[in-house]
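Every protein chain except one is present and positioned as in the full complex.
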Amino acid sequence: MDSSRNAVELRDVTIRLGRTTVQAGMDAEIGEGEFVAVLGPNGAGKSTLLKALLGLLRPAEGSIGVFGRSPKLGNRQIGYVPQFHSLESAMVLRSRDIVGFGLDGHRWGPGLGGKKRRERIDRALDEVDVLHLAEVPFGRLSGGERQRMILAQALLSEPSLLLLDEPLASLDIHHAQDIVSLVNRTCRGRGVTVLLVAHDVNPLLPFVDRIMYLANQRCRVGKPEEVITTDSLSALYGSRVEVVRSLGRLFVIGAEI
Amino acid sequence: MIDLLRYPFMQHALLAGSLTALGATLVGFFLINRGMTFACHALPNIGFAGAAGAVLLGFEPVLGLFAFILIAALVFAFLGGEHRERDIGIGVVMSLALGLGVFFLASYSGYAQRVYAILFGSILGISAKQVLASAILTLITLAAMTILFRPLLFYTVDPEQAAARGLPIAFLNVVFMVLVAVTVTTSVQVTGALLVFALMVAPPAIAMRLSRRPGAIVALALVLGQIIVIMSILMAGMSASWPVSFFVAALSFLGYAGLRTVQALGSTFGREGRTWKA
Partner (left out) sequence: MEGMIRSELFANAMLGGTTVAVVAAVVGYFLVLRALAFASEALTDISFAGATGAALIGVNPLAGMVVLGLGAVLCLGQFSERMRGRDIEIGIVLSFAMGLGVLFLNLYAHSSASHAAAGVGVLFGSLMSVSVEDILITLALGALVIACLVVIGRPLLFASVDPTVAEVRGVPLRGLGVIFLALLAIATAISVLMIGILLAVSLLLAPAASAVNFGRRPFATIALAATFGVAIVWLGVTLEFFGPWHHVPVGFYISFFSSFLYLISLVWKRLISGSEVRQPAHADREVSHHSHG
């Protein structure tokens, strides 16, 4: 594959957190426009991988390429939807203001408001179905509503790569599916590459192209039906793991999910 | 320096200071672990308003000091809320109290000296009667803290378990805050309202960076408190006009900063620091 066509390229990447090696010898390519789910147990390095792609930390070994370049903070091509930890002071601002940061929060000077800016924000809010909540203080929103706001914030800068860190963690199955289909809808049309970190693959199965499964310092990339099998995961984990299909869903048993 | 020790005022000061420090550092240890160190800033200032008001009304300042501190302490016992809002609320209440104190101070032109003494400390002018009072209060504080030590520690470290085990939470809270009020009041007389924090919080804070076991921490804190207070009083005496509170603050700072520096240097060479986290 022509490397400049890859959204993300990992070559022999080793990531360490403190003294712990989280991943070693990662090799993977993610093509533009792909929707990839990043799965694995706690501590396997899923969030850490996202941080490395963002430039928040450097790999101990190997090279990472994002659209052909090294990761760097402030890369306008990447949109980031972090796992939301509620910062007390975020609660007092309007949702519209929080979302607006995605557009120009990083620019110096007070900035002019203007109709165009307002319309852009409105459109982004409308796309994720929260326009009616624009004036509400961020702190009054429910978990799912906040998730949508932060998604709108990330999409406002029109990124080519969208990274989502456990967006479904605090949602029930219904709303998890809503969010995933929303991400799919907004990103497919634009050709945005998506890496979505999750614990449970099931809400994602109808939409993902491939899975990146991280466990035991190793990673495996491939189609869901190739990666999420008893043999494949047992090899990855290095211990006996069983994948069970029941009620139309996949369950991984024997591994810490 | 031996000459200095012959003077009654020095003996009184050393005795009262030493006794006060015992109770103060012990209570301070629990304040740190309950995340209530802000009380060491807020309570003395609130007390200041009470003391100034008392002077205005013709009472002993200590009475107003203690009354206001006690009421405020009991209110603090049941304050919840997120840190940020709580800090703002505390800051506002503190300014209000100081403002009131300033108002009372300005309204009464005589005896302002006594009120200044509340702000800056007056241990070097303490009488034998006050030493006796300190002794009694310290004894009560130490006795109460000894009895309450284990349940209070349990409650501080694991409030839910403690409640589940049937500990009388409200009672513990109230008694503890009364002891806080007592120790803050006596500390104000040593260091003044502005620097109670240094006396109550610094010795246990240093001790917590030296050991992990509660027993050892408390012992260390008590010893450090004694060292700091006694050295401060002696140095103040020798310098003739430098205030005791300055030495308490300076020695605390040097102790804490010095320890942190040493530990930071130590860990860059690979050794782990030992700390006890609540």
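A and B are the chain letters, set down in written order, and residue numbers restart from 1 in every chain.
Basically, contacts are C-beta pairs under 8 Å (C-beta built on N, C-alpha and C of every residue); 3 or more make two chains touch, one makes a residue touch a chain.
Source: prediction; values computed, not measured.
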*Looking at the whole complex, which of B:F38, B:Y155 or B:F176 touches the chain that is not displayed?*
B:F38
*Using the definition of touch stated at the top, determine which of A:H106, A:R123 or A:R188 touches the missing chain.*
A:H106
*Consider the whole complex, including the chain that is not shown, and state which of A:G65, A:G144, A:P203 or A:P224 touches that chain.*
A:G144
*Absent chain, residues of subunit B that touch it*: 32, 35, 37-38, 40-41, 83-84, 87-96, 98-100, 102-103, 106-107, 109, 120, 192, 194-195, 197-198, 201-202, 205, 241-243, 245-250, 252-253, 256-257
*Quickly run down the residues of subunit A that touch the omitted chain.*
54-56, 73-75, 78, 80, 82, 84-94, 97-98, 101-102, 104-111, 129, 132, 135-137, 139-144, 146, 150, 153-154, 170-172, 174-175, 178
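Basically, only the chains that are shown with their structure count from here on.
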_From the mean C-alpha coordinate of subunit A to that of subunit B, what's the distance rounded to whole Å?_
50
